[in-house]
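I'd like to ask you about the structure that follows.
In this view, the complex is presented without one of its protein chains, the others remaining in place.
Entry: chain A
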Amino acid sequence: MTAGQRHRQPGRGSGRGGEQVTVPPADFTSYYGRPVLKPPVWKHDIAGYLFTGGLAAGSALIGAGAHLTGRPGLRAVGRWTALGGVAASTYLLIHDLGRPDRFHHMLRVAKLTSPMSVGTWILAAFGPMAGVAAVAELAPLLPQHGPLGLARRLAPPVGNVAGLAAAATAPALATYTGVLLADTAVPSWHDAYPSLPFVFAGSALAAASGVGLIAAPAAETAPLRRLALAAAAIELAGGRQLERLGLTGEPYGHGRSGRLVRAGRALLAVGTAGALVSRRSRILSAISGAALVASSVATRFGVFEAGRVSARDPKYTVAPQRERLAQKGPAASR
């Protein structure tokens, strides 16, 4: 093998859906085929966190919506799922660190240029609020009289305020993760920056609607069916751009990452359709809910994997940059 050899990538036409997306042939040089970038060292914890964080955010919104529209069963499901999601998120984020015992170093600074720092502070605001809102659901278990009786009476209003506060930060929690991935040199993540927050917002709402459809009383699930529809619209509209990125969109449509992304979309479509027609059937509702949850998991892992694929292959780094230089003109490429 010699370095500086030219790799030839045949032109590719993706003919799915009757739509021709042609990627120009990439002719590029590399150093012994080694990647230019370091692939992300984030483990699957982070893909899992993308899911649990989104689930927590969507559920907090559902909890607040249910509270404001008088659906106590759905409210409880939303609040507990939000707490469970944010607890799992915190665990996953800390577990992924190279030095988990230093997780609190994140709290030394607040930096707008670091989406991870911004996310830390969003989580720090969201987590306790989601926790208080969920624990307030335990008020009916307290005795009617005595000091605990006072807590029983105070808990619901405190929980309501906390629940609304959590819901206020929830959209930020669900969408900043799009910036978290995009603000890297990883070609497929960076180039997808206009889409990722929308894909993640839709995915978060889909997952949370799914859990609601599984766990909430059937009589209170009407908003969830509409929410699933809205989630699908947001995610599919945002996601349509992913494969249209050109070469760096390739991992979203090909290989294992592509299969995960496609599975996510198929499950989203099935789950949403199921949610819309399963009004009368508890079992069908639960199955639709499970499909929505599974869709979110598949999408998150698919997007995560697509980024790792694009960082490992020098083609995705070199070819688009060469193309950019060629567009700037011969003077720029020297």
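In the analysis below, a contact is a pair of C-beta atoms (placed from the backbone, for glycine too) under 8 Å apart; a residue touches a chain by one contact, two chains touch by 3 or more; residues count from 1.
Going forward, contacts and distances are computed from a predicted model.
Visitor: The complex lacks one chain in this depiction; which UniProt name from "Xylose transport system permease protein XylH", "NADH-quinone oxidoreductase subunit F", "4Fe-4S ferredoxin" or "Penicillin-binding protein 2" does that chain carry?
Guide: "4Fe-4S ferredoxin"
Visitor: Would you indicate which residue among A:Gly53, A:Pro115 or A:Gly239 is in contact with the undisplayed chain?
Guide: A:Pro115
Visitor: Tell me which residue among A:Gly85, A:Gly127, A:Gly178 or A:Gly274 touches the hidden chain in the full complex.
Guide: A:Gly178
Visitor: Just one of A:Arg226, A:Arg240 or A:Arg256 touches the chain that is missing; which is it?
Guide: Answer from the full complex: A:Arg226 touches the omitted chain.
Visitor: Spell out, residue by residue, where the missing chain touches chain A.
Guide: So the residues of chain A touching the missing chain come out as 1-4, 28-32, 34-38, 40-42, 57, 61-62, 64-66, 68-69, 96-100, 102-103, 105-106, 108-109, 111-117, 120, 170-172, 174-176, 178-179, 182-186, 189-190, 193-194, 196-198, 200-201, 204-205, 222-224, 226-227, 230-231, 234, 238, 311, 314, 317-318, 321-322, 324-325, 333-334.
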